[in-house]
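Working notes for the structure below.
Of the protein chains in this complex, one is absent; all others appear in place.
The chains carry the letters A, B, C, D and E, assigned in the order they are written, with residues numbered from 1 in each.
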Amino acid sequence: MRNDQRKNNDIRPISITTNYIKHAEGSVLIETGDTKVICTATIDEKVPPFLKGEGKGWVTAEYSMLPRSTNVRNVRESARGKQGGRTLEIQRLIGRALRSVVDLRALGERTIWIDCDVIQADGGTRTAAITGSFVALVEACNLLINEGKLDRLPITDYLAATSVGIVGGEAMLDLAFVEDSSANVDMNVVMTGTGNFVEVQGTGEEAPYSKDELFKLLELAEQGVKKLIEAQMETLGELELYSNDKSNGGKNGK
Amino acid sequence: MRNDQRKNNDIRPISITTNYIKHAEGSVLIETGDTKVICTATIDEKVPPFLKGEGKGWVTAEYSMLPRSTNVRNVRESARGKQGGRTLEIQRLIGRALRSVVDLRALGERTIWIDCDVIQADGGTRTAAITGSFVALVEACNLLINEGKLDRLPITDYLAATSVGIVGGEAMLDLAFVEDSSANVDMNVVMTGTGNFVEVQGTGEEAPYSKDELFKLLELAEQGVKKLIEAQMETLGELELYSNDKSNGGKNGK
Amino acid sequence: MRNDQRKNNDIRPISITTNYIKHAEGSVLIETGDTKVICTATIDEKVPPFLKGEGKGWVTAEYSMLPRSTNVRNVRESARGKQGGRTLEIQRLIGRALRSVVDLRALGERTIWIDCDVIQADGGTRTAAITGSFVALVEACNLLINEGKLDRLPITDYLAATSVGIVGGEAMLDLAFVEDSSANVDMNVVMTGTGNFVEVQGTGEEAPYSKDELFKLLELAEQGVKKLIEAQMETLGELELYSNDKSNGGKNGK
Amino acid sequence: MRNDQRKNNDIRPISITTNYIKHAEGSVLIETGDTKVICTATIDEKVPPFLKGEGKGWVTAEYSMLPRSTNVRNVRESARGKQGGRTLEIQRLIGRALRSVVDLRALGERTIWIDCDVIQADGGTRTAAITGSFVALVEACNLLINEGKLDRLPITDYLAATSVGIVGGEAMLDLAFVEDSSANVDMNVVMTGTGNFVEVQGTGEEAPYSKDELFKLLELAEQGVKKLIEAQMETLGELELYSNDKSNGGKNGK
Amino acid sequence: MRNDQRKNNDIRPISITTNYIKHAEGSVLIETGDTKVICTATIDEKVPPFLKGEGKGWVTAEYSMLPRSTNVRNVRESARGKQGGRTLEIQRLIGRALRSVVDLRALGERTIWIDCDVIQADGGTRTAAITGSFVALVEACNLLINEGKLDRLPITDYLAATSVGIVGGEAMLDLAFVEDSSANVDMNVVMTGTGNFVEVQGTGEEAPYSKDELFKLLELAEQGVKKLIEAQMETLGELELYSNDKSNGGKNGK
Partner (left out) sequence: MRNDQRKNNDIRPISITTNYIKHAEGSVLIETGDTKVICTATIDEKVPPFLKGEGKGWVTAEYSMLPRSTNVRNVRESARGKQGGRTLEIQRLIGRALRSVVDLRALGERTIWIDCDVIQADGGTRTAAITGSFVALVEACNLLINEGKLDRLPITDYLAATSVGIVGGEAMLDLAFVEDSSANVDMNVVMTGTGNFVEVQGTGEEAPYSKDELFKLLELAEQGVKKLIEAQMETLGELELYSNDKSNGGKNGK
């Protein structure tokens, strides 16, 4: 039995509150257990310089933790004068993951900025940020449709993420902070609604892991992501996904 | 009649939720109308170098806005690589204001870090931050008492703040963003429970103001702060304030 | 009696030397007692991005202290890699104060940069900077008139500033450093030639102050500013002020 | 057939030159095809603050590319004033990977700094950096043994890394730049001599990938790493690996 | 004839005003023609980390230009967030030059900070800074003697600097800005009272120069420095220089 009475293949209770911040084009408070992240989506009718005139849009993300979202206060990165390596790594991951299910050509020449701000952290903040951001992103796209700027969703699949790991010799799903900090192996998995992998990042700093262990962890992750996507569906309803004919246009509009 | 049907001397609805972030020694979500600020207090059993060995503590504050707390997304200061002038000015104000009602000698050689993070902005974020931080600060001090580290509250008075201004020729209390941005005169006032002034910052960039107007604004501010302190009292109960005998020790322990 | 034999409502000797730096469009050495500030005005025939095409100009200020202008050497902000909160706060104040007496539309699409560099500090550097900058600003505008770029002064009123405070229980005008550092209440007041207020910033970090004390301080400030504006008049002669009909154009051209 | 006539499961020619920089405690030029990286190991008889007095050492890495190691000149990060997200992500990966095969307690209270500088880039620079750094790290440890500071190698296993990916629908091993930039899926795999995984990082930004594809890529990676470790053995000879009895000490001395 | 009627081997009028800033241990306003630099010396009873416990002191310098010391406003380095290459180069030069005539062992374990702030620039600011700083440095040392902290001056020789250059084919002494900006060759020369060279920095970016031209320039520089040292002597009186017996202790106490 785990600390919070979960079985190894249970995810924590999940809650997704939409329209959380009145100014944003899409906004979500996602809670997975005691981890709470505000995800907003901002529409910017410009693209970054490297995409100008390409007929494609862009999705990019930023991530931050409030100083006291953690057990010990962490110094504000704005006060430090730079974003740390962990922050940059996470926000690159979030942006990359979201772009994997967006047809950038269908989005049109605009950027959607995703901001993920961790209000309270208890493990799995980056995966919660991805799961919540997907919802905020869809909301922003829905707004573009309502405003007549898009005909249909440029979203090709659902997307969610969870963490898995080996703790005390056992493979576990959706690690809370206390589990994460004693894990020998720690893996973040981002998957689509159709069950494909977008990112697999598994780290065995404390102890390298065997192929069998790797497979066991992937199976747990599949179970977890499936439940998270069910929660997204409850919130968003069934989405009319964008189908890009890959045999013709190739590489997802990118 | 104002946009939101208030009279000129009405404050907006106020809500103070304590224990908002589970990790912090004190934490508050304060809402004044649509302005929402998370205030946390962190106890650090050290003092800054300039106070080492002085037998006194310190209270300091940081302030930040989530990128999409505002109508238009503002660039994250950590991404910019520095805190802007407005941010620095506001956090200096918050720290100074709180210190005015703390007997630093009674606090002992420790620092209380206040973090104010604006989740949603609709005018008056700095004054809401002060009003909410006072509550978080008291909570952190109560924790020190419960842990046996302090005998009694080192707090000498209640403290709250509001904004007033001249909009369309009329003096108004507790400006919402739409009022603030069309105000000719804009004033932030920090006051104590006994009705004294801690900070008065009145700016007439758009139109210099007369002494009569100044007096009118101060009166409105007094009314507003009084109601805010009532809200603090409802949340905190009646506090047993610290009385430092100024005829003897002078200058508030500082 | 104060340290330097002044009465509580005396300002220190004031001296304004114009044409102090040969390269600048306007330049002043202002001395109030031992406080010495070089103020220059630079004309830049561009406006910041947010004003492009608005038909209006801009006035902005920067402030700095030489490392050894103070009793103890302060580390150069360029070596530190950033401007401190105090610096940013002061330069925002100076810019805002000057803009309150400039009709930006009458100035035309150009920026006037004000640089205030403290050569020697003995209290009241920010208020001396405002008082001196006003003179440098007028000089730069006079140059624009001489060069045929402006028809008349875009200046709507005189502008000067002083500090007041409560020291040892007594309200005093124009605090020297030794007074300022022992003051319980410290207030900077910026006023116009017609006696209106542009900025009132009163801080009671050491001891909150009553409304009576506030009124007493404002009265002293009025007396001080009046004398400073007399000194400006001696230097500049009587100015032909710009009158913008506020009932029509509103908000000072801004 | 691939551009350079390799089969899909071929790695590029590999060359490891030791003692490449005369000053460093360990130094290697590793070449995999046209990718060339200088890896140095520096012994520092101190540990970072968070490890002081723990009786353990530390291994940390930095990574950089010469401006013209790439096809288009990349701006020097020192001139930009900060290390980019990609750099930070890679150097965190290198350090983490190396630590997975070091018994930090056996290393003793010292830090080994690894510097990886890419002289010429043609895909797979981060994996070449890991493979080369392992050799430099062992060399530095050998020096510590020669100097009598260590009794035996604190290294628990060999370590090497390679990249795999899906290019034009085919799974390929050890991607060159031209392949990497057209890959739909891109995966970096770090493994030990005993065939366990240390890091698996697979990204399907262009097209999410199935579990079958994932397994196919892992098999290719296993083949590649095996050959790289053979090359390390040729260079270093057979190492006497450190065996920490995990049933007793747990978690690799960390 | 030159612009200002000087002959090619004339220096500009020089003026050295001591005690210019009341707070500093040594302070000078040096004027060479229209170039005006404030030089202050600050005594700090500490040495930098690399000298701790060595029984020697340190002299270091910082240099800056007021934004409007130049014809066109230069952006404040503190606002830019870093000191430029020219600034760093100049302040390294000033520090190095001054240290060449200080016996650091005789100075004792303390640092003298030199600050050179250019108030008005008209060519030759770095050489004026050196000439003026020498005077401020001696004043600070005299103060140490008066306070009983030093027995005698740790100064081994006088030190001054001037610029020379080839303008329109003619070698000229002490270039004003208009000459400097059209010079083909530009050389800064720092010399001692006994006629030795401390720094020779000659640049022929516009046109490489022959050895004869180099010799001609050095001769002019010698004449100029001689006059500058006479001006220092008038200000400081004849100094009792420190004589370190180089045949025994070597290398100037460094």
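Just so it is clear, a contact is a pair of C-beta atoms (placed from the backbone, for glycine too) under 8 Å apart; a residue touches a chain by one contact, two chains touch by 3 or more.
These figures come from a predicted structure and were not determined experimentally.
Asker: The complex has one chain that is not drawn here; which of the drawn chains does it touch?
Answerer: D, E
Asker: Of D:Leu51, D:Ile119 or D:Leu143, which sits in contact with the chain we cannot see?
Answerer: Spelled out, the listed residue whose C-beta touches the missing chain is D:Ile119.
Asker: Among D:Thr70, D:Asn142 or D:Gln223, which one touches the chain that has been omitted from the display?
Answerer: Here the residue in touch with the unshown chain is D:Thr70.
Asker: Residues of subunit E in contact with the chain that isn't shown?
Answerer: 82, 84-86, 88-89, 91-92, 96, 99-101, 157, 184, 187, 191-192, 194-211, 214, 218, 246, 251-252, 254
Asker: If the hidden chain were put back, which residues of subunit D would touch it?
Answerer: 21-24, 27, 34, 38, 40, 42, 44, 62, 64, 66-71, 73, 76-83, 87, 113, 115, 117, 119-121
To be clear about the criterion, only the chains that are shown with their structure count from here on.
Asker: Treat touching chains as neighbours: how many steps, at the fewest, connect subunit C to subunit E?
Answerer: 1
Asker: Whole-Å distance, subunit A centre to subunit E centre, using C-alpha means?
Answerer: It comes to 60 Å between the two C-alpha centres.
Asker: Where the centres are mean C-alpha positions, what is the separation of subunit B from subunit D, in Å?
Answerer: 51
Asker: Residues of subunit D that contact two or more other chains, please.
Answerer: Those would be 81-82.
Asker: So, with touch as defined above, which chain pairs make the list?
Answerer: Here the touching chain pairs work out to A-B, A-D, B-C, C-E.
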